[in-house]
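Here the complex is missing a single protein chain, while all its other protein chains stay put.
Here the chain labels run A and B in written order, and each chain numbers its own residues starting at 1.
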Amino acid sequence: MIGHDETPMASPADGAACGPTADVAAPVMTDEMGDPAPAPEIVAEDDRLVVNIGPSHPSTHGVCRVLVELDGEIVTKAEPIIGHLHRGIEKMAENRTYLQVVPLTDRLDYVGSMYANWAYCRAVERLAGIRVPERAEYIRVIVCELQRIASHMMAIGPAGADTGATSLFMYTFWQRELILDLFESLCGARLTYNYVRPGGVAFDLPDGWAEQCRTFIDQHPSAILEIDRFLFGNVIFRVRTKGLGVLSPEDAVSWGASGPVARGSGVDWDLRRDDPYSVYPRLDFSVPVGERGDCYDRARVRLWECVESCRIIAQALDALEEFEPGVIKAEGLPRLLAPRPGDAYDHIESARGSLGVYLVSDGTVRPYRMKVRSPAFVNLALLPLVSVGHTLADLVVILGSLDPVFGEVDR
Amino acid sequence: MDIKELREHLCATYPDLCPLFSIEFGDGVLSVDRSRFHDAAADLKSLGFDRLGMVTAVDFGDELEMVYRLQSREMRAGIFVKTRLPREEAVIETVVDLWDAADWQEREVYDMFGIVFTGHPDLRRILLTDDWVGWPLRKDYDDPTIIRRPDYL
Partner (left out) sequence: MTFVWGLLWGLAAVMLIAGGAVVGVWWERKVAGRIQMRLGPQQIGPAGVLQMIADVPKLLFKEDIVPTGADKPVFRYAPLAVFAPVAMSVAVIPFWAGWAPLDSTVGMVFYLAIPSIGVLGILLSAWGSHNTLATIGGLRAAAQMISYEVPRSLAVLSVIILAGSLQPTKVMDAWQWWWVPLTFVGFLVYLIASIAEMNRGPFDLPEAESELVAGYFSDYSGFRWAIFMMGEYGAMISAALFGAAVFLGGYRWLPGVPGLVLFLVIAMLIITVVMWVKWTFPRLRQDHLMTFCWTVLTPLAIVQVVVAGVVALWL
């Protein structure tokens, strides 16, 4: 035993719980069938070392705690412990009107707020039978593809930082910054946009915005090439990430992986093409797919998706010119939506995978139940599967390659 | 594959599931009884629904409804599977043996609704702390920190 067995781990007995425990004056509800099982803590076998990574740690990409059991430097067990950022958004949504839920969805995936806005709005539109004007659909496609680039920049930069190439962060954030400037002039916010609304979008494009956007997508592919040379051209990065955290296509499908995590494994599945929504059938783009399913391919798929997004944005900007400005909202939309009783599910391809929103309505102005099918949550479940057998240094690279955003994982 | 073709395909392959299939607002829904649920899920998997998209539950008072969203890559179609569980005995068979994706998602449903999945390898709270009391997304969950908004807001 090299280290200290008694790794400080918060056990439920510490009293550090943040929920209403039995001594709080809350009505105690017990369910005889559903008593919580005792928390299984990882007990170190033999001369293994248990290391607690997080919840506050430089490279957990948020507040994630990973309990790792190490044999030397080799990970023999890894268990993500999530929920530190759980805000109960699904419960909060039951207490708000349909329009008031939109800002909540911003806070789900705070690196890609536009997606959550859009997925939620699609579910509402499906529930209430709202037809969205085409101009609004094109604007949604443009902002969401920009958001995809911004979000992937947020994934690729940390992929470099996780392996130690901190300078790459600045190069990717430079591109992300340009996009955030575009968003700022579009809706005034840089992180939580609240831009896509049920029935359309909040504002039309400001004057000159389309030109600024074109300037961005013109320079973006060359920036991508620079990032490509910087990171993927580096022999240390290649050696470190090739063959690391291999996810087989069968596992990817069975575990429900989606987005670049699944496509990196060669699962050719992109909702934009395979379950087309909005105006995507009219746009010409290809879906980059990896072969080996390792961290390298996952990062690379993200990089080339950015180039494809530029193509999509260019086409959408061209198409946008044919529509009359100002028609960005469905007509005759009541201020308080009260859709038919029933349920609706819709999903879109976010930067992390298929982001779905399931809404149940009881005919009142508030959703009876909202469920967010979060791709980051589902992808993060893969961590124990793909990280065992690799070193501790690679664990953080694998975690980064799954690209979890904990606002969306914990909801 | 659109929804009508899906129904024909389903009825041709598994005639016993055909009467359970309905189309609600454009979505294919398979409403099965709890006793037949796992068999129906296995049949759907062999039909080609290789992805488990979403597992969730809805509290309808006396009953809790389990909602599974399945997705098929070959057929390019999605389907809902819904099962009603009595509130007092919210137990259902797990589908982790069919789709690994159910692992964490069923844990989340257990965490939020207290629905017990028999056969689940590791059923415990996932988002909330292990010592949390109550099932927060049930409608009768009460907590002094939840402030109900008045109706005019």
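Keep this in mind: a residue touches a chain if its C-beta (ideal position, glycine included) is under 8 Å from a C-beta of that chain, and two chains touch if they have at least 3 such contacts.
Everything quoted here is computed from the prediction, not taken from an experiment.
**Student:** With touch as defined up top, name the shown chains that contact the chain not shown.
**Tutor:** When the entire complex is considered, the left-out chain reaches A.
**Student:** Of the listed residues A:73, A:250 or A:318, which contacts the missing chain in the full complex?
**Tutor:** A:73
**Student:** Just name the one of A:64, A:85, A:161 or A:224 that touches the chain not displayed here.
**Tutor:** Going through A:64, A:85, A:161 or A:224 one by one, A:161 is the residue touching the chain not shown.
**Student:** For the chain not shown, which residue from A:191, A:225 or A:239 touches it across the whole complex?
**Tutor:** Selected residue, touching the omitted chain: A:239.
**Student:** Since one chain isn't shown, list which residues of chain A touch it in the complete complex.
**Tutor:** 2-4, 7, 49-53, 57-59, 70, 73, 160-167, 169-171, 174, 231, 234, 236-237, 239-240, 391-397
To be clear about the criterion, only the chains that are shown with their structure count from here on.
**Student:** Please tell me the distance, in whole Å, between the geometric centres of chain A and chain B computed from their C-alpha atoms.
**Tutor:** 23
**Student:** Residue numbers of chain A touching chain B in their complex, please.
**Tutor:** Per the stated touch rule, the residues are 12, 17-22, 24-31, 33-34, 36-40, 82-83, 86, 88, 90-91, 95-97, 126, 251, 253-256, 267, 269, 274-275, 340, 342-345, 347, 354, 356, 358, 360, 368-369, 371, 373, 377-378, 380-381, 410-411.
**Student:** Which bits of chain B are touching chain A when the two form their complex?
**Tutor:** Touch list, chain B to chain A: 24-27, 50-54, 56, 58-59, 67, 69, 71, 73, 76, 78, 80, 89-91, 99-101, 103-105, 108, 110, 112, 114-116, 122-137, 140-146, 148-149, 153.
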